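Inspection log for the structure reproduced underneath, given as structure tokens.
Missing here is one protein chain; the remaining ones are kept as they sit in the complex.
What follows is chain A.
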Amino acid sequence: MLRISKTLFSNLNNINRFAYHTISDQIQLTDFCIKEIQRKQTTKFRNKFLRLGVDGAQGCSGFKYSFNFDDQILDDDYVLKLQNEIIFVVDEITLKFVNGCVIDYEDKMIRAAFYVQENPNAEKSCSCKASFAPKPELL
């Protein structure tokens, strides 16, 4: 699979020849979430972006969200850019499960973390917001 680092990416003029897609309105990020990503990009995770993934057979509803900061883009990724800066990436398989969702950041005493606020593809989600059960037609 084609791997291109993001630093290489930004130096190229013709980035469109790489087969990645842009997120238009499939996934929304709240303002607080965007602010937090940008804050992290200027401090701890320079030249990195937030990646959302879904893992099977984990969590109490069977599918678990995973957030991490990454600097690699694969050729079937969906990318969200803000002011020409890549802030958020999701792969094709994950997008199928999270299409139409809202991603937020919470900063509470119990935890400070990114989480999926609303997922229209989920039939059920667990109380800790870490896992969900997708609607049967998605499987």
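Here is the rule we use: a contact is a pair of C-beta atoms (placed from the backbone, for glycine too) under 8 Å apart; a residue touches a chain by one contact, two chains touch by 3 or more; residues count from 1.
Note that in this section contacts and distances are computed from a predicted model.
The UniProt record for the undisplayed chain lists the protein name "GCVT N-terminal domain-containing protein", from the options "Elongator complex protein 6", "Nuclear pore complex protein Nup85", "NADH dehydrogenase [ubiquinone] 1 alpha subcomplex subunit 13" or "GCVT N-terminal domain-containing protein". The chain that is not drawn here is touched, among residues A:Ile34, A:Ala113 or A:Ala133, by A:Ala133. Contact with the chain not shown here comes from a single listed residue; of A:Val54, A:Val98 or A:Val116, that residue is A:Val54.
One chain of the complex is left out; on chain A, the residues touching it are 54-63, 93, 123-124, 126-127, 130-131, 133, 139.
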